[in-house]
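One protein chain omitted, others in place.
When the chains are written out, they are named A and B in that same order, and each has its own residue count from 1.
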Amino acid sequence: MNTPRHLTEEDRHAVADGTLDSQRATDVAAHLAECESCTADVARLRKLMRRLHAEPVTTSASPATLDDMWPGIRARIERSKVVPLAPANTASTSTVVSDRAATVRRRSLWLTASLAAAAVVFIILERVPRDVAPEDTAVGSGGTPMSVVAESSRVYEQEANTLLNDLELQRSLLRPQTAAAIDHDLHIIDQAIAELKDAIAHDPNNPALRRLLASSYRQKVELLKRAGLSG
Amino acid sequence: MQPRMSGPTEAGATTDDVGRIDDVVRRAQQGDVQAFELLYRSHAPAVLTLCRRMLGDEQLARELVQDVFVHAWERLTSFRGQSALATWLHRLAVNVVLEHLRSSKRDALRLIEDPDEEAFGGRAFDGQIDARMDIDSAVAQLPGGARAVFVLHDIQGYSHDEIAQMTGIAPGTARAQLFRARRALTRLLDL
Partner (left out) sequence: MRDSQVDMNISMLGVAVVGAMVGSISVAQAQTSTSANNEGPILGARAVNATAGFTIKNAAGSVRLIGWDYDSIVVRGRVATGERFSFVGDKAAMKIGMYSQDAGTPPRPSHFVIYLPKRSSVTPTTVTGDLFATDVSGIFTSVSGTIQIRGSATSIEAESINGSVDIDVAAPWVHARTGQGHLLIRGTPQDVDAATIGGTLDVASPAILRGRFTSVSGDIHYAGQPAWGGIFEFSNHSGAVDFLLPRATSARLELSSVVGLIENGFDRIRPVAAGPHSLRINLGRGDAQITARTFKGVIRLRPE
């Protein structure tokens, strides 16, 4: 007489889970009827699952615990908003610190300008309602969609010009190949911006166009920031 | 090292998305720290519980909760309301914990990659058996990789395929770790 094979580990857990597929169910049930060892093991697993589901899931945390954790979170959030300047330090790190401070100040300038430009991008999207019905040409409190986009574009151009002016000041420090690559990329982006603005002029209520324009603005700001750091 | 703020992402949510993002979330997305604190106080208990279960260490769980909410602040602009914020935060927390486990030498997910590791059996048998022990205490005694898979599957309800995707291990390995975790728990809980 052959000794019946015991259930596989996979089958035992599937029985405990209640996920055994119907094809195996009959064979497994027949085996469990004859095998005390497997039956006892499955019972243990089922007991575990019952206990797991029976115990209350506590998701509480005392106010003191939450209070304890919040200052650390807040401090990191606040730090991430501002690029720190290195403090005055000993002679052994003065070179490191002064150069890092210069780099950080430069990054700070670009970061500030790019955040300002990015804020302009945000304004473009926020001030023009997202689902203006085609027949609805009166938009919120910001005037017509075209006037809002035009105004925001003007603000963007002012900020971009600031970045471009700074780039011009650094142009003499750039290697010719670098300057050429930057100019090439700026040309590509400016072409895209021009096409999008032309398209918006014909279809001012198209949110997809505004999103694409915002994306192009962001690309330009980021390129100018990278260019400033490459000097 | 904290990633630099890259400025707001495209806020081009559709009207349906806007409807699903409540005012507090929107204010937090726009940089209102007080609004973000409200979200933190509302969701931190669940996040802490998840981290505590997956890590088995209260102090470490609190540290990672801070990481979770700092990441949430940095990525909140990408939340478009397609799921509940709790779900979004939950997923973020799982990722933060898994990343920690990957980078930690002591308790790495490499335990998942190597299912025959001795640490599993050793720790399971070394675990204190106590009839009054609750599930959380028992789970805390599991090795890190097995604990993570058990929490993700049996407590959080992810499937083996989902766990495999999140952890980068094969579904078969995830199943094997789950089974071993359950075996260890039956011994720890004296079932």
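In this text, a contact is a pair of C-beta atoms (placed from the backbone, for glycine too) under 8 Å apart; a residue touches a chain by one contact, two chains touch by 3 or more.
Quick caveat: nothing in here was measured; it's all calculated off a predicted structure.
The missing chain, though absent from the display, is touched by one residue of B:Cys51, B:Val65 or B:Val96; that residue is B:Val96. By the touch definition given at the top, subunit B reaches the unshown chain through residues 1-4, 6, 9-10, 71, 75, 78, 80, 82-83, 91, 95-96, 99, 102-103, 105, 161-162, 165-166, 168. Think of the hidden chain as still there; on subunit A it touches residues 91-93, 95-97, 99-100, 103, 173, 175, 177-178, 181-182, 184-185, 188-189, 192, 195-196, 199, 206, 208-209, 211-212, 215-216, 218-219, 222-223, 226-227, 229-230.
As a working rule, only the chains that are shown with their structure count from here on.
For subunit B in complex with subunit A, the residues that touch the partner chain are 2-5, 7-8, 10-15, 18, 33, 36-37, 40-41, 44-46, 48-49, 62, 65-66, 69-70, 73-74, 134-135, 154-155, 175, 178-179, 182, 185-186, 189, 191.
Here subunit A touches subunit B in the complex through residues 9-10, 13, 16, 44-45, 47-49, 51-52, 55, 57-61, 65-66, 68-70, 72-74, 76-81, 83, 111, 114-115, 118-119, 121-122, 125-126, 130-131, 207, 210-211, 214-215, 218, going by the rule given at the top.
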